[in-house]
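Notes for the one structure printed next.
Left out: one protein chain. Kept in place: all the others.
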Amino acid sequence: MARIADRLSELGLSLPAPMTAPPGVELPFRPVRVSGGHAYVSGHIAIDGAEVLFRGKVGSDVPLERAHEAARATGLSMLASLEQELGDLDRVTRWVKALGLVNCAPGFNQTPAVMNGFTNLILDLWGPDAGGHARSSIGVAELPFDAPVEVEAVVEVG
Amino acid sequence: MARIADRLSELGLSLPAPMTAPPGVELPFRPVRVSGGHAYVSGHIAIDGAEVLFRGKVGSDVPLERAHEAARATGLSMLASLEQELGDLDRVTRWVKALGLVNCAPGFNQTPAVMNGFTNLILDLWGPDAGGHARSSIGVAELPFDAPVEVEAVVEVG
Partner (left out) sequence: MARIADRLSELGLSLPAPMTAPPGVELPFRPVRVSGGHAYVSGHIAIDGAEVLFRGKVGSDVPLERAHEAARATGLSMLASLEQELGDLDRVTRWVKALGLVNCAPGFNQTPAVMNGFTNLILDLWGPDAGGHARSSIGVAELPFDAPVEVEAVVEVG
């Protein structure tokens, strides 16, 4: 069993520490909330415990390739929260929806190319059937901690 | 039968070709994902196959009236994806929620007036009971392909 954990190892990936609030910051919400067969996942940035891994605006401070990497790392941070909440990532039986938020410098609109870093991670781990999901990729004005990418999601849990 | 298709004809409307990725762009997500009695619809722009129909920022490049038209066309693109996924638009038994994203020039905040182009299309086709939906209309910094409007949605499917 532990299919997803095994697949992470095969891909040479490991999960960061689950998100905790950086010093002086209050984050009084739940990283994951389960309701009616779905887990609703809070907006996540790429973070290792309380250490923010990427900062800056995409298209100026952060080039596309690095933003794509940040989106993939954001996925790993989200999986750390899901594992903490659910006990086992195999309980995520199907991905449903993701909302990708890209901290865009003026004029940068290749937001789908950035979010592919997240989507391809999920497809690599769950495969095209269980991992396939609806998605939006939008350019926002600001993100918490000046992160370049934030993603929230809805998944089915078994 | 084919109530929604008939209603489209009565209104003189036709659906564009379902969204496909423009050349050089990878869109590895699902336009529609069905889960637990709902269809989650990815963020859609007004598109005919791979041809982006409207571009520019609302309030500068794109005046309000044209943005309203873009929001209505965005709805038709969403219906093309729903028809492709579900086989028949009559399977959309009830609208639940839409998130409208408007690519705003600085200082333009009449985002609800823009999104009415989408909402009124849905009400024209499904009527006030089945077509009524919760909604947000926000102004974002950038949208994919420089589209003026993007909409994602959740609907009930029978």
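For reference, chains read A and B in written order, and residue numbers begin at 1 within each chain.
Heads up, the rule we're going with is that a residue touches a chain if its C-beta (ideal position, glycine included) is under 8 Å from a C-beta of that chain, and two chains touch if they have at least 3 such contacts.
Because the structure is predicted, anything quoted here is derived from the model rather than measured.
From the set B:G37, B:P63 or B:G127, the residue in touch with the chain omitted from the display is B:G37, counting the whole complex. As for the chain not pictured, it touches chain A at residues 25-33, 35-36, 40-43, 99, 101, 140-146, 150, 152.
The chain not displayed touches chain B at residues 36-38, 94-99, 102, 104, 106-113, 116, 119-120, 123, 132-141, 154, 156.
Note that in this section only the chains that are shown with their structure count from here on.
Note: centroid distance chain A to chain B, computed from Cα atoms, is 25 Å.
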